[in-house]
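Quick one: the structure is below, questions incoming.
Other chains dropped; remaining ones untouched in position.
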Amino acid sequence: MPTAISLRGLSKHFGDVKAVDDLDLDIADGEFFSMLGPSGSGKTTVLRLIAGFEQPTAGRIELGGKDVTGRPPFARDVNTVFQDYAIFPHMSVRQNVEYGLRVKRVPRADRRARAEEALATVRLEGYGDRRPHQLSGGQRQRVALARALVNRPQVLLLDEPLGALDLKLRRQMQIELKQIQRDVGITFVFVTHDQEEALTMSDRIAVFNEGRIEQLATPVELYEQPASSFVAGFVGTSNLLEGPVARDVVGSDGQFVVRPEKVSMLAPADAPAEDGEHCVARGTVREVVYLGAATHSVVDLDAGATLTVAHQNTDRSIDAALERRGQQVLLVWSRDSLVPLGGNDAVPAGSTTGRQPSSPEENTP
Amino acid sequence: MLWLGVAYLGALGALFITSLWQQNDFTGAIERVWTLDNFRDLFTIDVYRTITFRTIAIAALVTVVDALLAFPIALYMAKVASPRLQRLLVISVLMPLWASYLVKAYAWRGMLSENGLIAWLGAPFGIDTPGYGLPATTIVLAYLWLPYMILPIYAGLERLPDSLWEASADLGGGAWTTLRRVVLPMAFPAIVAGSIFTFSLSLGDYIAVRIVGGTSQLLGNVVYDNVGAANNLPFAAAVATIPVVVMVIYLAAARRTGALENL
Amino acid sequence: TDSGDSSSDSGSGGFTAPDVPMKKSLGETEGEVSILAWPGYAENGSSDPKVDWVTPFEKKTGCKASVKTFNTSDEAVTLMKTGEYDVVSASGDASLRLIASGDVQPVNTDLLTNYADISSFLKDRDWNSVDGQMYGMPHGWGANLLMYRTDTVKPAPTSWSAVFDEASTYDGKVTAYDSPIYIADAALYLMNTQPDLGIKNPYALDQDQLAAAVDVLKKQKESVSEYWSDYLKEIQAFTTGDSVIGTTWQVIVQVAQGEKVPVQAILPDEGSTGWSDTWMVKADSDHSNCAYAWLDHMASPETQAAVAEWFGEAPANLKACDLTSDPKHCDNYHAGDSSYADKIWYWTTPVEQCIDGRKDVKCTNYGDWTQAWTEVKG
Amino acid sequence: MKLSPGLRAVLRVFTVLLLVIIYTPLLLVVLNSFNASATFSWPPQELTLHWWKVAADSTGARHALWVSIQVALLATLISLVLGTMASLAMRRTRFFGRNVVSLLIILPIALPGIVTGIALNNAFRTVLGLELGFLTIVVAHATFCIVTVFNNVQARLQRLGTNFEQASMDLGAGRWTTFRLVTFPMLRSALLAGALLAFGLSFDEIVVTTFTAGSQQQTLPIWIFNNLFRPNQAPVVNVVAAVLVLLSAIPIYLAQRLSSGVTQSAAAAP
């Protein structure tokens, strides 16, 4: 597949802050590419560099194989959906959508037709004459999308476009956005700090940390094989085993992650035969949290760490789960589910570590 | 609040009532006889119409000139200058407001005179001073009221989110297109807010025109001559209703643009 | 040319002054007095410590004097009407109006010791008396001269025609006084050039005469650079050359010449308008004793000398001439020259009754003049 | 967003040029205060300190300056109180005449000074029967200064919303305590900006003052007005003006030191 965007040695420093630090990245044509990471990790800056709102401190930006590093935003075949939508408040919805065509001097009839088409794509037919302030958040988001799409750019950049919406609306927009991307076939570069959003929508995900890419992978790889404790902690709930606990439970030194849903909880009596294929740990249920579709049990291992176990609520009654509170249990998981972490480069952000079970740690200090 | 409501409006109302009285020309005493004579004079005598139109034209011109001058500098202040420089510039713009109006006007009189600074500087380039008259009046009024235009526009541009500029550039709008299609329309209420000041201050001015206006006179002079000089308060009041009406119409129009929130 | 001293001594054309009581005798001073004056008439040293005759007055009489200045006669009338001022330095174009409206009282000249020394040609005139009753203390006088720049205006003019019929010679460089009263200058000029109009007194114009004067002024306007109303403007204009010819006051000539501006001023053949100021007392003044003291103080030779020099005018009290620091001051200003003074038509308020004695027509009043002036300026 | 380099350069040049034009007359005033010519002929032939000496002795100027400062301070104070009260009242009560009130407050500044001047003059004298004097100047000035405070406070209140005050009341503070501890401190810089403008507005006002000042009181602009027309006094006026220009930097500088938010809101205000 040809390359839509290619970043080479890209850096952007603001004074002492290395917002983006020597980045190399290729994004393929037609890809739904997400950038995920905590606040301040440089996602927006990368997007702005691609769009041309910032000039890189070092490095090169290629769009469709052409170097555009020095070019101003209006000379790049890229469009952006801004986090706050940036819809022109003094124009009607139609005028907003037509704007890009108008400045390119597309004839009136033509641009009217294309604008209607774009509005249809985002399912806003008939809203053309409204003013932006007459729209709800979700509708505004779609106007911003139509305004960008109507120009048929090579690449569409989206900076947390769903950040301002409530959960319900957000889920709907996720599905819709993905649908539109499939329909128009444009490369999407999507910034978010919501891991679930990134997982459901993306072809590939880059996890950012302090201006660098911590891991670049498909959603499944990312979730199932996090490259570092940082990624493991940032994407999904992770149970970290390390030091003496790891030695005790896993039987070897190092850092290991096991996802809550991979762990089964058994009554102590039901201990499986030692087959070398599974890890087994004994512990006490400290807390049972009902999530609707699933139940999380927080278990203090006798060996020292605290693990979260997820259990799908296939039954209508969760009384059984709740009754386990305070009981002794046996946790069992396949060794296949155990992910050994490579470099111990970053502090696991928000993962439940052995010492401070449910303590929150800010990742935006 | 109460003072404003009752006293100020009361004062204006009393003024209007006065305009319906007449005056004994010789003694200057106001006779409380209801009459529309003052207004009849105002409408039937050509010269007042001429002066009214001239005054409105000058005020409008001053406003336009100020807007043209203020917009770029406000743009520079709001979107180019560093925060430090921004503060410095705001002060630089505010400071001339404290220097005396009269002194500034006289300084301009000196500059505009035949051998003044403008002629002196312009001579090598074949530029001559416009001399005293309406052009000079426009220049001086524009100079005097410029800060009142710069500050609201600056505040308006300051409030304009950067993302709108970026959105326009992103959609292919060059600098000029963006200015014309996005920035200007968005800053328009702020410009109107500034224009309320420049327009009304120009509308009521009678001092600058006396200093650099040559033979010209504006509505303010007529009011001043009649109240200060002829002591014909009723007629002065009648004349004064013209700028009041003009301003009220102007304010009503300005309100629609949302300018009043931008003052 | 005709003598300016036209009207009879019996006062202005037959109008009767309101009955305002006159002061019979002096009493204790009240401790304060509030003064309305032309700028430069009542200096208290606040502008220049050396220029101060208010403080000596206060020391002498124990009357604390507060001074407010005005810039035109019309302003003076307006301010007098507020009733806040005990005395006013009224020019001829204001005095009658003040008398007619009852804002000022007749003055008992017997109570003023310096009155006797006042030049006789300033006493019992149209603008300061009614029916032989003085309404104030004459203060000083001056003529509205014709000033020109000697380097550009050649040959030297002798007639007002230089700024009227021949104004176009100095197109765009002519200046004139900015007040309705300037209509009288045009009327004076017409009195000489168009006798058919029958103008006898430039302050008594009927409708047609006024229209004729207005026409002259409208034509003049085409050549006018600007109208002036204050010293600074006039001096600046002549210094820079923005104006080269026009009406002036003697004081402006002195200052300009002092600045080495090449200007001369003449009293043209037709005579000229001029002013003669009178100190008047508010009708029901609460501080009339202080007010009389002020009048007397202002008429004293010392004060007269100081004012005349600082303001630039001819003193009313000729004893002042010996006391001026410039010994030639009185000569420069023609102080004792009654024939010179006779050529001057002093500012007088135009009223409906023609002060030239005509009974068959109604004359135009000051309101008409104001409106006419607005029309002239356009 | 960075504007394109070309546009930035154009704007920079324009700004510099305009500032030069703005400051030329002011520099001229300063220069003329040393000009030996009493009529400031250009170019100056000779420089002198004479006028500065004369001005130093001018008690009238000093007195007028003092009056002006008093008037401006008092008018500012009144506008601060009334302007703040007005904007608070406007916000609290959602009465229908909101627009009317804000229009009313803008009116004194929006209407030509001469109209305001004679209207007030007429009202003071004929309607209220007041004697013109210090008090009438202050009241007149306060009338048109309120708008600067009102606008600033209004804008600030709008930005702040009502949450902070509600939080305060929620924590048990009564209305006055809330104002004292929460609302007022948060309004401070807006008030400062408003006060600065109000002071400036009052300090240089001449038209309305002309009509509302009695005989006893002269503000500095009136003094200047009178003295400009006195023979040989114009250069002294120049000295005074030059001093004013230089002095004006002080309050603005102070204000800037006191609160960096001021210039921001000052812009929102005039």
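Note that the chains take the letters A, B, C and D in the order they are written out, and that residue 1 is the start of every chain.
Convention: a residue touches a chain if its C-beta (ideal position, glycine included) is under 8 Å from a C-beta of that chain, and two chains touch if they have at least 3 such contacts.
These figures come from a predicted structure and were not determined experimentally.
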Formula for the entire assembly, written in the chain labels shown: A x2, B x1, C x1, D x1
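Note that only the chains that are shown with their structure count from here on.
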Chains touching both chain B and chain C: D
Far-end chain from chain D, centres as C-alpha averages: A
Chain C and chain D: spacing of chain centres that average the CA atoms, whole Å: 38
Numbers and ranges of chain D residues touching at least 2 other chains: 1, 4, 40-42, 228, 234
Shared-contact residues (touching 2 or more other chains) in chain C: 232, 236, 240
Interface residues, chain D side, partner chain C - complex: 37-42, 54, 57-61, 63, 125, 131-132, 214-216, 226-234, 236
Footprint of chain B on chain D - complex, ascending: 1, 3-4, 6-8, 10-12, 14-15, 18-19, 21-26, 28-29, 32, 40-43, 82, 85-86, 89, 99, 101-115, 118-120, 122-123, 126-127, 139, 142-143, 146-147, 151, 196, 200-201, 203-204, 206-207, 210, 220-221, 224-225, 228, 234, 237-238, 240-241, 244-245, 247-249, 252-253, 256, 260, 263-264, 266-270
Touching residues on chain B, where the partner in the complex is chain A: 161, 163-164, 166-174, 177, 181-182, 185-186
